[in-house]
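Input: one structure, supplied below.
Missing here is one protein chain; the remaining ones are kept as they sit in the complex.
First chain written, first letter: the chains are A and B, and each begins at residue 1.
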Amino acid sequence: MQIAVRIGIVTVSDRASRGEYEDLGGPAIRQYLQEVLSHDWVPVSQIISDDRSLIEAELIRMSDQEGCCLIITTGGTGPALRDVTPEATESVCEKMMPGFGELMRKVSLEKVPTAILSRQTAGIRGKSLIINLPGQPKAIRECLDAVFPAVPYCIDLIGGPRLETDASRIVAFRPRK
Amino acid sequence: MQIAVRIGIVTVSDRASRGEYEDLGGPAIRQYLQEVLSHDWVPVSQIISDDRSLIEAELIRMSDQEGCCLIITTGGTGPALRDVTPEATESVCEKMMPGFGELMRKVSLEKVPTAILSRQTAGIRGKSLIINLPGQPKAIRECLDAVFPAVPYCIDLIGGPRLETDASRIVAFRPRK
Partner (left out) sequence: MQIAVRIGIVTVSDRASRGEYEDLGGPAIRQYLQEVLSHDWVPVSQIISDDRSLIEAELIRMSDQEGCCLIITTGGTGPALRDVTPEATESVCEKMMPGFGELMRKVSLEKVPTAILSRQTAGIRGKSLIINLPGQPKAIRECLDAVFPAVPYCIDLIGGPRLETDASRIVAFRPRK
């Protein structure tokens, strides 16, 4: 593999950013990727408050400076006043990927009727795929199980490094040419 | 309960607003809420034409002046020239809730293939949840049955009053802390 695989993990939480609350979402994403990816990768982690400008700046930095091919956020996707992660994501992306949010809400809805309150989305900025996840570790895992089979091919299409998965865990789907 | 529960019901229809047609949608929403909510609530009803500025002004008035925690519209969600309720809703909301429209279209699609023509959505303005419903009483009931379990918790999250439901009719889902 020529290009190092760098993956951004952004925890968006007022309380976690002030240290009043242990960040559980960021570590859950990191552990999931550790289990699923079959090659070396470099996590680039950050915990920030639910502030739209800060989230936008961090997503831009991870994409433009850090060269992350995949940036996963956790938190800030609900209806409350301080929940602005989807708006920050949309404002830094050149194109949106509505299918991610639709599928994540569909699988979460099989568990809880309040899944429709989750506003999570995904989009592309340059050579980075940005995906919003909910805050709860259990919901993070359900959502990643649903969308991850499509992630490696998406990153191929935007000119990123080739991700490989442990097929006993997640089969990365790539169409035959 | 400290805060009075005020709920806006907005019928959007050129013909009903001119009195050429009996408003069936507004009363269907009111009756549904009467059946489902287990406490007192105050309906704030209005019938207006399919005029984007009027719809926006009415949604703003119900949210900002009338203090409605929930505002439900009926009508104006189709593809026709005069159908502009979703655009009016989006323009007065600070954040959109795509999961509501997705779920309502999904349940309606089990009945009629033309459900994909319905453009209904939901969003948040201040401390109000605004939900668009279709015009037909039967479809109103199907859509509310699908989304209502998530409505009380959504209103909790945006700082509104605590809604309680008759659990034999709709179980309001609130996650355990």
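In this section, contacts are C-beta pairs under 8 Å (C-beta built on N, C-alpha and C of every residue); 3 or more make two chains touch, one makes a residue touch a chain.
Owing to the predicted nature of the structure, the values given are computational and were not obtained by experimental measurement.
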item: Selected from A:L54, A:A80, A:V112 or A:I158 as touching the chain missing from the view; value: A:I158
item: Selected from A:V12, A:I55, A:A115 or A:V147 as touching the chain missing from the view; value: A:V147
item: Residue among A:V10, A:I55 or A:L129 touching the omitted chain; value: A:L129
item: Missing-partner contacts on chain B, residue numbers; value: 78-81, 83-84, 86-87, 98, 101-102, 105-106, 109, 112-119, 121
item: Those residues of chain A which, in the complete complex, touch the missing chain; value: 95-100, 102-103, 124, 129, 147, 149-150, 153-154, 157-159, 173-175
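Note that only the chains that are shown with their structure count from here on.
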item: Centroid spacing, where centroids are CA-atom means, of chain A and chain B in whole angstrom; value: 31
